[in-house]
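As structure tokens, the structure follows; a few thoughts come after it.
Apart from one protein chain that is not included, each protein chain of the complex appears where it belongs.
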Amino acid sequence: MAKQIDDETMENVCILAKLSLTEEEKEKAKKDMQDMLDYVDKLDELDTSGVEPMSHIFGDQNVFREDVVTNGDNSKEMLANAPKAKEGQYQVPKTIG
Amino acid sequence: MELSKLTALQLADKIKKHEISVLDGVKEVFSQIEEKDGQIHAYLDTYKKEAYARAKEVQKGIDEGIYTGPLAGVPIAVKDNICVQGKPTTCASKILEGFVPQYQAEVIDRLEKAGMIIIGKTNMDEFAMGSTTETSAYGVTRNPWNKEHVPGGSSGGSCAAVAAGEAYLALGSDTGGSIRQPSSYCGVTGLKPTYGTVSRYGLVAYASSLDQIGPVGKDVADCAALLEVIAGHDPKDSTSIDRHDLDFGKEMTDKIAGMKFGVPKEYLAEGLSPDVKDAFMETLKVLTQMGAIVEFFSVKTMEYMIPAYYIIASAEASSNLERFDGVKYGYRAAEYDGLHDMYKRTRTEGFGEEVKRRIMLGSFVLSSGYYDAYYLKALRTKALIKKEFDEAFEKYDVLLAPAAPYTAPKLGESLKDPMAMYLGDIYTVAVNLCGLPGITVPCGKDKIGLPIGIQMIGDCFMEKKILRAAHAYEKARGDFGTPEEGGREA
Partner (left out) sequence: MKQYETIIGLEVHVELATRTKIFCGCSTAFGGAPNTHTCPVCTGMPGSLPVLNKKVVEFALRAGLATNCSINQYCKFDRKNYFYPDNPQNYQISQLYLPICHDGFVEIETEAGKKKVRIHEMHMEEDAGKLIHDEWEDCSLVDYNRSGVPLIEIVSEPDMRSADEVIAYLEKLRCTMQYLGVSDCKLQEGSMRADVNLSVRVAGSDTLGTRTEMKNLNSFKAIAHAIEGERERQIELLEMGRSVVQETRRWDDNKESSHAMRSKEDAKDYRYFPDPDLPPIHISDEWIQKIREELPEFREEKAARYQEEFGLPEYDSRILTESRHLAALFEEVAGLCGNPKKAANWFMVEVLRLMKDKGVEAEKVRFTPQHLADLLEMVDKKQISPQNAKKIFEKVFDEDIDAVAYIEEHGLKIVEDTGLLTSTISRILDENPGPLSELLGGKEKVMGFFVGQIMKEMKGKANPASVREALLAEVEKRK
């Protein structure tokens, strides 16, 4: 049987995903996730013992860059999209020291 | 012949022969957009002024022999998850509101080098998550064949634009069927290349191990020509492959006699709508008549494809979408109390429901205690699915499958039941899990005249085989018609 999604799990998922849901949304999300997990439980039927997890389809070849500087000063372009910037830096709420 | 009815290659040919100018083609596209897009809403943004200016530049380039390729002078639409320098790129999400990339996708560079003209950005499901283009934060796109129906998704805007004549060609992206399924719904041709064939640099990632950019066009030859333009090794994308067989348009003969087609018999079992099944079986008949060998075989991993796909795609998405946090670009909540509240409000307000659903699922399957049971299990399942397809390709040149179990649903019906919507991806997701190329070609219509597509799947790097099969079939099928004509029954 699939893992039962409880409030605590939802709470934890919201912390991980940085989302805040209203009670109503949380209930709906809980149900949706439960439905999905019940469904993907199908995978348990499949015998995968001895099968290597396949993270990459290809990857026989090494892919490297040479250690050569190719980028110049892009600070203006990079900061052009910042919702808040100050003195050439991205401004964010105070982080805990 | 009306200008808007031409294929991209025909248009380029007329331009080359100086029968028409580059600007004529661009003007035609904008007149179609102005006429139809109010209702269809295929575009999120159009670049009329720039396109007109660019048309003159390209004309000059063609006249001077700088642009000599087969698509020089052709206007093209681009899905809004592909970065074009200096143009808003939203992924149809509120969270990227106001984001203007200062760099651009490798495919855009390639389009420009080929002398093509970018006319605008097309609508899509938010972050390419969805099968209807209804999860867009900027409104739905309607199916040009019947405006009460969805165009499919997530590349619904691109497919609708081509179907409606609002574009000669378009770029889409396909993570679990997002080119092939809407192509089927909209009666156009769409191709998902072998993973690594087209650079992902500048494509806003949904699920990095599955995403590929691909062409959407009016016919197979147009798709082959566009694939030739966009394919090629890119050192900026570590998963890009250095291939040397990129002359896709070359071997598109009409001869498929002796070619071996395999049909997974499980694909024709329950869940497939009768109309789609009939059109599919009819297509098999046509292929047989052309001298092809069509055989049924069994795919034992079928029912594990959707679970594996959704676990893997959601897991990667949850990580890929972490960067949208209100710090560097895009939307930031107006009010917040401290750093973590800023993150939460920004993301809660910025992402739509479907995106949040997948982010939460993905965060869960990767979380401590569940990683092995869900994520690793899905990667092992993927390996088994891949193995089964490898075995099939030892026997067959091309596999045949429907593109979707049914034709385009009505607007507003799909999102009510997310699980049911996910199940609709049954025929497309394995192609992404295994990195295979797949093409959808229109093959019929349902009772109310909505298009049905057939999917042809090749082994990795075997685009030429599926293009040849699709091209030959298309010729045998004859003209599919346009939404205005209502089409002729195939």
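Should a chain be cited, it is by its letter among A and B, assigned in written order, with residues numbered from 1 in that chain.
One rule holds for everything that comes next: a contact is a pair of C-beta atoms (placed from the backbone, for glycine too) under 8 Å apart; a residue touches a chain by one contact, two chains touch by 3 or more.
No experiment lies behind these values; they were computed from the predicted model shown.
Q: Given the contact definition stated above, which residue among B:340, B:387 or B:477 touches the chain not shown here?
A: Once the missing chain is taken into account, the touching residue is B:340.
Q: Could you tell me which of A:22, A:49 or A:62 touches the chain that is not displayed?
A: For the chain that is not drawn, the touching residue is A:62.
Q: Based on the whole complex, identify which of B:22, B:191 or B:327 touches the chain you can't see.
A: Candidates B:22, B:191 or B:327; residue touching the omitted chain: B:327.
Q: Could you please point out the chain B residues that touch the chain left off the display?
A: 82-83, 89, 91, 96, 99, 101-103, 105, 200-205, 207-209, 235-239, 315-316, 318-319, 322-325, 327-329, 339-340, 343, 363, 366-368, 371, 375
Q: For review purposes, identify every residue of chain A that touches the missing chain, sorted by number.
A: Residues touching the hidden chain, for chain A, are 12, 15-16, 18, 55-56, 58-71, 73-75, 78-79, 86-97.
Everything below uses one rule, namely that only the chains that are shown with their structure count from here on.
Q: Let me have the rounded angstrom distance from the C-alpha centre of chain A over to the C-alpha centre of chain B, please.
A: Here chain A and chain B have centroids separated by 24 Å.
Q: Which of the residues in chain B end up touching chain A in this complex?
A: Chain B reaches chain A through residues 98-103, 195-196, 209, 235, 238-239, 241, 301, 303-304, 306-308, 310-311, 318, 322, 325-332, 336, 338-345, 347-348, 351, 356-357, 359-361, 363-364, 367, 370, 373-374, 376-384, 386, 418-419, 422, 434-435, 460.
Q: Show which residues of chain A lie in contact with chain B when the two form their complex.
A: 3, 5, 9-10, 12-14, 16-21, 29, 32-33, 35-36, 39-44, 46, 48, 51-58, 63, 65, 74, 77-78, 80-84, 90, 92-96
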